[in-house]
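Left out: one protein chain. Kept in place: all the others.
Order of writing sets the chain letters: A and B. Residues in each chain are counted from 1.
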Amino acid sequence: MSVPQYRKAAAFALAAGLGFSLVACSTKSSDDSGTDASGKVTITVDCQPVGAQKELLANWNADVAEFEKQNPDISIKSVSVGEQCNNPPDFTARLAGGTMTDVFYGYMTDLQQVLDSGQAADITSAVSKDTIPTWDSVDPALKEVFTDEGKLYAIPVKNYSMGLVYNKALFKKAGLDAENPPKTWAEVRSAAKKIAGLGGGVAGFSEYSAGNTGGWHFTAEIYSQGGKVLSEDGKKAAFNDAAGKQVLQNLKDMRYGDNSMGSRQLLQWGDLLTNAGAGKVGMFIGAPDATQAIVSQFQGKYEDWAMGPMPGQDGAAKGTLGGGEGYFFKKGLSEAQVKAGLKWIAYQKLTPGKGQLDYVRAKPQNYPVGLPQPLLFSNGSEAQKQELDLRKANANVDTANFKVFEDNPVAIVGEPRNAQAIYAVLDSAMSGVLTNPNANIDSLLKTAEEKVNQLQAAGS
Amino acid sequence: MTRTLISQAQLQRGRGRFLYWTVLTVVVAGFTLVFLGPLYWMVTGALKTGQEIAQTPPTLWPHDPQLQNYADAWNNLDLAKLLFNTFYYAAGAVFFQLVFDTAAAYALSKLRPVLGNVILGLMLATLMIPAMVLIVPQYVTAIDLPFIHVNLLDSPWAIWLPLVANAFNIFLLKRFFDSIPEDLIAAAQVDGASPLRTLWSIILPMSRPILGVVSIFAVTAVWKDFLWPKLVMPSPETRTLSVGIYAFSGGTPMNVVIAASVIAAIPTVIIFLIFQRNIMSGLTTGSLKG
């Protein structure tokens, strides 16, 4: 090879290397229609259970196989995105990058963010009894949460409201009445003191203060006081009042007055549940499905856990936090893909006796049947009746453990707009009272108020 | 043995000798405690039950070893996949940095095309820009490449290409090439060798130590980086070890997280022990001299 040719070859090799690299990565985004030559529709769906949740994963995979058998023209590709299907920063990154699956999981509070990103499809016209047979029975309040300016953007698949989760075994050990959980914060405090008195690093009452979960629970607790997080118009913080102060005061009293909350703080979701699974937590605020996580992910036991209603300051709670999950549809899907996605959700999430509501299959598994939630169908509907009957007939947890919770319903209040950002701010107020014996509640709330006001002003 | 701060003779006599052995014993014991101690704690801690971890005072040896924690870590976190990903990205990073950065350093050092110095200056200017400053615009670029509108998320190119833009490596390579005598190259040119051939058969064989150093830096960069892979590799199939362990820490008991950390460290420690001589001598003989 002569000299100039060598040079050309070198230049070509470099250019080709780069060119090739770009071609190689561009192949990813090329197949968008989702329909292959044989007319088969393919959709990707996230929130497949992770490997650790062996039975849930097996159930999911069986559901996919069965669904594909019933719908030979649809192919489901499942994607697992981690133990928590929606970890806010990852979720934001996926939205910003447009790398969500075709049908993607989100919290009820995510609607605004999803709309802001411009990534969600309006599915109003696609949803009907044809695609989701039980659609008319689905609680209208849940549909409303995923509706913006009259347009529906997601299908609700789960809902919850919070109460007081407590460890019966520890209650008995501490000489407390395990059938009669505390109903006010004062009762919580005295029970926590007794449980912490057992020693061995047991926390009577445990609370979050990091990773946005602290703010989430602050919200639940201020609702129990009858307070709120944002003003009616959603533009200003509304938690710097007597109710907000009471929430922090209660925690401070337990943490430093009685030393009944354990020494480990700055907990986030998994940290608290790890401790709970190890039998080191007497009580915490949570939804019924927290017990499921304790058992299936954190090595705890069902028979230990029971639930009471959200405690109130004097008497019953004035409100509790409720929320839930749904599936959004990515913008730009073909009509066939949206239809396929709806059918899949209908099958796996909203059909009594199938998918997540297949209680016969779940009964022998290490997965609870008989929890009081979710309650996806409206009162008196046929679907609700079917589902509750099945749930009762196949219960594998002692439903009596949740009776006090069910018998004392508390008004459910939704999460504030821009929830995750607000929770991040409130974390710092929570960590303040839980880690600093000299914390000044007034100034903690004032700082948080300033931050939230600024956040809301910037966000609107 | 060359003379260092304290002379050999001083260390062999009376008091000096005693002092030397005392210091040596203290250093060996202290370093073992400080650097090996936590690793021991990690390996045994991952064998303890949740209850035992919370015990006061902590136990030195697990009473009821839970090998299950290690099995769970391996299966639940899909560590094999994470390890594979990390090594795959590291191998690619080494390859692309060696090819492109060596070519660039060679051009800047020996071929010196017009505007070469301007380009070098622009490259060196990025040395002062910490990655964090550019993280947002880099991310926005990676999710939608200008003009061609390709999304690099979850593609290894999102890790490889930014790593090529490494001014420090180009600087190291260029300095090294600068020190290779010009006569050698001139001689090759007289023989009719093309620039590519000169690079391949004259420069590169002389540059083994620096190429080794650049490779070590490339591997370490992939191994240590966290936020960038966390952002550009969002799906569980493409995560690196560090990001994967972090992602699972939220919903996994801490014993299992620690067990996963132990397993994650094993392959690199083995590789390090095997190549330790080469790495140390590479860093010493070929590397940064004051």
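By definition in this document, a contact is a pair of C-beta atoms (placed from the backbone, for glycine too) under 8 Å apart; a residue touches a chain by one contact, two chains touch by 3 or more.
Everything below uses one rule, namely that contacts and distances are computed from a predicted model.
Asker: With one chain of the assembly withheld, which option in "Sugar ABC transporter permease", "Sulfite reductase", "Pimeloyl-ACP methyl ester carboxylesterase" or "Peptide O-xylosyltransferase" matches that chain's UniProt protein name?
Answerer: "Sugar ABC transporter permease"
Asker: Can you say which of A:R264, A:K385 or A:R417 touches the chain missing from this structure?
Answerer: A:R264
Asker: Please identify, in ascending order, the residues of subunit B that touch the omitted chain?
Answerer: Against the left-out chain, subunit B lists 1-7, 11, 20, 23-24, 27-28, 31-32, 34-36, 38-39, 41-42, 45, 53-58, 96, 99-101, 103-104, 106-114, 116, 119, 122-123, 126, 128-142, 145-146, 161-162, 164-165, 167, 170-173, 175-176, 178-182, 185-186, 189, 195, 206-207, 209-210, 213, 220, 223-224, 226-227, 231, 241-243, 245-246, 249, 254, 257-258, 260-262, 264-265, 268-269, 272-273, 276, 280, 283-284, 286-290.
Asker: In the full complex, which residues of subunit A touch the absent chain?
Answerer: Residues of subunit A in contact with the hidden chain: 4, 7, 10-11, 14-15, 17-18, 88-89, 92-93, 95-96, 113, 115-118, 201, 209-212, 262-266, 268, 420-421, 424, 427-428, 431-432, 434-436, 439, 444, 447, 450-451, 454-455, 458-459.
Operating definition for what follows: only the chains that are shown with their structure count from here on.
Asker: For subunit B, which residues are in contact with subunit A within the complex?
Answerer: 49-51, 53-56, 72, 75-78, 99-100, 103, 139-140, 143, 145, 148, 150-155, 157, 161, 192, 194-197, 231, 234-236, 247-254
Asker: Quick check on the complex: what are the subunit A residues that touch subunit B?
Answerer: 3, 6-7, 9-10, 14, 17, 21-22, 24-26, 28-29, 50-52, 79-84, 87, 90, 93-94, 96-99, 200-201, 211, 268-271, 274-275, 277-280, 293, 297-299
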